[in-house]
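Some chains omitted; the rest stay in position.
Order as written gives the chain letters A and B; numbering starts at 1 within each chain.
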Amino acid sequence: MSGTMNTFTMLDIGKTSIIEKPIPTPGANEALVKTTASLICTSDVHTVKGALPVENGRTLGHESVGVIAALGSAVTGFTEGQRVAVNAVTPCFECSYCQRGFTSQCGGMLGGYKYTAQVDGNMAEYFLVPAARANLAPIPDDLADEAAVYACDMLSTGIMGAEHAQISIGDTVVVFAQGAVGLCATIGAKLLGAGRIIAVESIPERIELSKRYGADDIVDFTKGDPVEQIMDLTGGIGADGAIEALGFPQTFEAALACLKAGGTLSNIGYHGENPAPLQLDLPAFGLGMGDKTIRTGLCPGGSDRMRRLFTLMSTGKVDPTPMTTHRFAFADVERAFEMMSNKEDHIVKPLITY
Amino acid sequence: MSGTMNTFTMLDIGKTSIIEKPIPTPGANEALVKTTASLICTSDVHTVKGALPVENGRTLGHESVGVIAALGSAVTGFTEGQRVAVNAVTPCFECSYCQRGFTSQCGGMLGGYKYTAQVDGNMAEYFLVPAARANLAPIPDDLADEAAVYACDMLSTGIMGAEHAQISIGDTVVVFAQGAVGLCATIGAKLLGAGRIIAVESIPERIELSKRYGADDIVDFTKGDPVEQIMDLTGGIGADGAIEALGFPQTFEAALACLKAGGTLSNIGYHGENPAPLQLDLPAFGLGMGDKTIRTGLCPGGSDRMRRLFTLMSTGKVDPTPMTTHRFAFADVERAFEMMSNKEDHIVKPLITY
């Protein structure tokens, strides 16, 4: 494989363009994938706004699927032409953090998040996959690319949000914000046996998706304090679990406050845009003794998790495709990115095809 | 409250009758419940066959709901006339076993199972509830008795079967036998995020219910070795979890054999009818080193779990009522019991009303 390819690249803060780059050559443990579909993530928007410092000239994107174009010399068990998905997080699976199960903290804090943050991302006609034996996830024949691509980040992250909420069968769980990752947290809460799911959202299109994915009650924060509304809905008792899927100080604080003693706050929102520390209100925190737990995490990587997410889609238990509100050819990716940045036309997720 | 009541009582091995007994008076921490609905359990059938030694003259039954008729002097937080369900297992919640969370082992092995085994059961016009503050579970207004009564044993036990199977999101889980408790294990496996549920069953009516409750594949053991069929369905790899819901040596052994290394066998079948030890085939057991886990349990008790099961029904996530294949007035309970003993007319669960 040689020649050049088009990539969707960040030139500077606030500035992106389709740029030609050489097609990379895989190292011994790497693979090269020819991209067939991508999703644009709000994280990319954060990055281009400057919230995450990256070198100029870095290709964007971390939610892509495709077919294997070339395999490194030490990569066994795969064949060229095979359809594969690659998680947004691509751990080495060998370091101390990975061995302990913290694959998204590969090598250190947030280190598993390599695309865009550390190396070129995968909104490009081709992309490299490190630790390919662990990170290439074959897509089942019965699963379309446009569904499989949701496993790369949205489903993996959102469902992790529910996993971290330590839900017991029949529990009451609140999900703050119903963007794509919040909707996937709702999917996850239902998948893990929540009895009652309360979604906090105000945009009608997202409320509709939220109900479709399992929300039993909607709290519209534009119509009154969400914590009070949640307390009213739960007879003054509060929730067993709360998932923060927005990344705002107010929602984080509300997520803590709406929990009963013994409850768990699972944070999946990215709090990098606002430099001020998050606050733990002491009464809400039980003065540090209320048996409340706060868990955090970043999209878990690896092919085994992808495989299991694919099973949930193949057997019809999860269908993420209604979240795809818009579709674009790769040539129009700049327009898609602009819509995502401005949250135009009630966009949830734009699908890019190649 | 005084006078007499009708009870469905075991007179001797193989012999039952409706018998009049005095209405009991609750002690300080007890409650008296006037029964409105019961389900007959296969465990009662085992008991009458002599598999579990009980005194002659013991009232049968452990799956009943009703309204509070009287409260002991130390029971606060409830009112007479309140609709309540009571779990088949009625722990003290005070002993060492209960404090460690093993409520069905209250006071020692299987000690939480008091109705019929230790004291009169609750297929009677009235019944006593020990440790009433912990064991009385108020039924929500929007939930019918005929649904709520499934929380007493079937849903609590079946879902425990799935909880013990240690399911990760998207896992493959096999459920052996689709009687009522096996169907509830299927409900539980789906509720806890299984990706693919394989149910082992041969009776068409049960297969139909199984698919309705979430089974993706059916293995009919009359058409070939079930382990081989499961291996074929999983590409020779095996399952992540297996739930034994029958209580036969062959199904227990098959449940171990169909697991991949690292898998979990969750036993909920009652193995008391056959005195021979269960066998662990060494290759299937990984010579004792295959990271396989075997977990066992008995219906977990207590009002909090009941409350959470009610939530799952109230929000429409679980509907057990299609398992009610037959209905009887209490006056006809003997006929119902006879049908259950002989598994007539493809009976799954007979509902008794008062």
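Quick notes
The rule is short, and it goes like this: contacts are C-beta pairs under 8 Å (C-beta built on N, C-alpha and C of every residue); 3 or more make two chains touch, one makes a residue touch a chain.
Computed from a predicted structure; not experimentally measured.
The full homomeric assembly consists of 4 copies of the same chain, 2 of which are present in the displayed coordinates.
The criterion applied here is as follows: only the chains that are shown with their structure count from here on.
Per the touch definition, subunit A reaches subunit B in the complex via residues 159, 163, 168-172, 188, 190-193, 195-196, 216, 305, 307-312, 314-315, 317.
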